[in-house]
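The complex appears here without one of its protein chains, the remainder shown in place.
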Amino acid sequence: MSLGKDQSLQDPPAIPAEFGSGPLQRRNAAITEPAWVRWLLIAIALGFLSLFLLLPLAAVFTEALRDGWGTYLTALAEPDAYSALKLTLLAAAIAVPLNLVFGVAAAWCITKFEFRGKQLLISLIDLPFSVSPVVAGLVYVQIFGAHGWAGPWFAEHDIKVIFAVPGIALATIFVTFPFIARELIPLMQEQGTDDEQAALTLGASGFKTFWRVTLPNIKWGLLYGVLLCNARAFGEFGAVSVVSGHIRGQTNTLPLHIEILYNEYAFAAAFAVASLLAGLALLTLLLKSILEWRYADQLAASRRH
Amino acid sequence: MSSAIQKRRAIPGFGLTLGITLSYLSLIVLIPLAGVFVKASGLGFDGLLHTLGSPRVLASLKLTFGSALIAAVFNAFFGLFIAWVFVRYKFPGKKIFDAFIDLPFALPTAVAGIALTSLYATNGWIGSLLEPHGIQVAYSPLGVIVAMTFISLPFVVRTVEPVLAEAEKELEEAAATLGAGRWVTIRRVIFPTVLPALLTGSALAFARAVGEYGSIIFIAGNIPMVSEITPLLIIIKLEEFDYAGATAIAAAMLTLSFVLLLAVNILQAWTRRSAKR
Partner (left out) sequence: MDITIKNVRKTFADFPALAGVDLHIESGELIALLGPSGSGKTTLLRALAGLEPIDAGQILFGATDATNLSVQERKVGFVFQHYALFKHMTVADNIAFGLSVRDGKTRPTTAEQKRRAIELLELVQLKGLEKRYPSQLSGGQKQRVALARALAIEPRVLLLDEPFGALDAKVRKDLRRWLRELHEKTGVTTVFVTHDQEEALELADRVVVMSKGRIEQVGTTAEVYEKPATPFVFDFLGSVNLLAGDVQQGKLKLNGLSLPTDTKLSGPVDVYVRPHDLRLVEPTSDGLDAQINFVQRTGPLVKAVAKLAYDDSKVDIELGHLDPMALSLKPGTQVRLLPVSFGLFARMPHAAVQTLPDVVPNAVPEQRGDRARG
C-alpha cells in the first residue's frame, strides 16, 4: 500500500469505473440475450438492410454499366447531361448558402434567448419536412406562374421565375429549408450561453463573439447540416419538377434529366446519370460518418452513435 | 420572466437574428403556403368537394394514405428491430452498415425510384423471383408501398436509436432482480420507454411517405384509379391547367401535413417528458 490519502482518494487512479460505463461495454449476463439469439437477430437485421438498401444501390451501378463503359461515358458527356449538372450545382449553390445564413440566425435567436412562441417557431421551421415536395412546387407556381398573383408583374418586367432558374432555386430552398437550423438548434442548446457571456465580459463585440467563440464550437455541426442540405439540394425531384418546365438543356436538373432519359427508354443513360448522383450520396454518407465518428462530441447528441 | 430580460441584455443579436428568421420563414414558407389556403377557400365548399370527391382523387388518396400507413407500420417494426440490433450488439461491419441506414436520406429519390423499379420489375433481380409466385411489385400498388418503405426507413431507426442508447441499463437490471425474464423486461420495461420515440419516428415516416413523389412515380406505373398517388394528381392537374383542382388537392394534403406536424410535436413533447428522470 502506498502512502497517502492524497493519492488514493483525492485523485482516483486511472482505472476503469467499477462497471461498464458505456452501452457498448455491457457484457452483462443479466441484461443481454443468449449468443445464438444475438447472432440470429444481427443476421436478420443485416440481411434486411442488404436486401432493402444495398441491393438497389448495386442495381444502379450494374444497370449503368450494362451496355459497357462506352455507353456509360457517352451518357455522362452528353451536352444535356452537362447542362443539367451545371443547373443542379447552381441551384445548390444558391440554396445552401441562403439556408446556412438562415440556419445560423434561427439557431442563434432560438438558443440564446427566451421568447414567447419559441416552440411554435421551431415547429414552423420543421414544416417544409412534412409538406409534399409537389405541394412546395405548386405554391410557387401559384405565386409566380402566368396565372399567379405576382406572375403578371414579373412578366411585365421580363423576369422569368417559373420554368427558369429562380423558380428551381426557390423550390430547392423550400425543401432544404430546415436542414441546417435543425442541426444547429439542439447543438447550440446543449452548449448553452456561458462561453458567449464570458467572451462578452472580456470585451468582445457581438460579432466577434460569434466569429471567435460560437462558430468554432459549432463548425462541425454546421458542416454536418450543410452536408445533408447539399445532398437533398442535389437530389430534389418533386418540387423542382413542378417549377422547372422540363426544358432540355435549360431547366433540367440531374434528377429531372434521369426521368426524361428513363421515360425515353434510354435506361443505360438514365442509370449512368443516376450512378453519378448515387456516388455523390455515398460520398455524403462517408463524410457524414467521418463527422459522426471523429467529431461526435461536437455534434448534437442525437447524432452520436 | 426576469431571467429572459437579463438574457436579452447579456447577448446581442436578438433583434437581428429573429428578424432574419421570421422574414425568411415568412417569405419562403409561410406566405406561399398560406396562398394555397387563400386560393382554396376561393373555390368554395362545393368547388373543393367537386375536386376532392371525384373518384380518381378519392382512389389516389386511398392509395397514398393506405400505402403510407402500411409503410409506416412496417418501418415501425423493422426500424425498432434494427435500432435494437445496432444499439445493443457488437458485430463486424457495424459502422459501415450503420452509415448505410441513412442511404434513403442521401440517395436522390429519382435514383431510388429507377433502382427499385429495375429490381422489382418482372425481369429484375427480385421481381423475377417473385413473379412465379404471382406477386407483382412494380407497376402495382405494392410498388408504391415498397418505394414508400424504402424512403422512410431511416426515420424510425434514427428516432429510436438515441432513446434506446440512453435507456438506463439499471432499469433492466432492476427488472431482472425483481424476477422478470428477458422477454418480460423487453415488453414491460424497455418497450414503454421507447414507445414515444417509436410513434414519433413512425409519424415522421408516414408524413414523408404521404408526400413522396420522386421514387414512386417510376415504380408505381401510375395507372389511374389503381396505382396513381395524390402528389402525381396535383402535377397532372397542373399540366392540364386545372389550377383550381391542383389547389384543392394541395390544400387537402397541406391540412394533413399540419395535423401530422402537430401530432409529431405532441409525441416529441411526450418523448422528452418520459425521457426525464
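To keep things simple, chains are lettered A and B as they appear, and every chain counts its residues starting from 1.
Everything below uses one rule, namely that a contact is a pair of C-beta atoms (placed from the backbone, for glycine too) under 8 Å apart; a residue touches a chain by one contact, two chains touch by 3 or more.
Every value quoted in this text rests on a predicted model; they were computed, and no experiment measured them.
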- Which of B:Ile70, B:Ala180, B:Ala244 or B:Ala263 contacts the chain that the document leaves out: B:Ala180
- Item | Candidates B:Val189, B:Val226 or B:Ala263 - the one touching the absent chain | B:Val189
- Note on the structure: Out of B:Leu171, B:Ile186 or B:Ala263, only one touches the absent chain, namely B:Leu171
- Contact footprint on chain B, counting only the chain that is left out: 168, 170-171, 173-181, 184, 188-189, 192-193, 273-274, 276-277
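By definition in this document, only the chains that are shown with their structure count from here on.
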- Averaged-CA centre spacing for the pair chain B and chain A, given as whole angstrom: 16
- Query: In their shared complex, at which residues does chain A touch chain B?
  - Reply: 23-24, 26, 28, 30-33, 38-39, 41-42, 44-46, 48-49, 51-57, 59-60, 63, 98, 101-102, 105-106, 108-110, 112-115, 119, 121, 123-135, 138-143, 147, 149, 170, 173-174, 177, 193, 196-197, 200, 205-206, 209-210, 228, 231-232, 234-238, 241-242, 254-256, 258-259, 262, 267, 270-271, 274, 277-278, 281-282, 284-286, 288-289, 293, 301-302, 304-305
- Query: Inside the complex, what are the residues of chain B that reach chain A?
  - Reply: 3-4, 7-8, 10-14, 16-18, 20-22, 24-25, 28-30, 32-33, 35-36, 39, 78, 81-82, 84-91, 93, 95, 97-112, 114-116, 118-119, 124-126, 149-150, 153, 158, 161-162, 165, 169, 172-173, 176, 182, 185, 204, 207-208, 210-214, 218, 231-232, 234-235, 238, 243, 246-247, 250, 253-254, 257, 260-261, 264-265
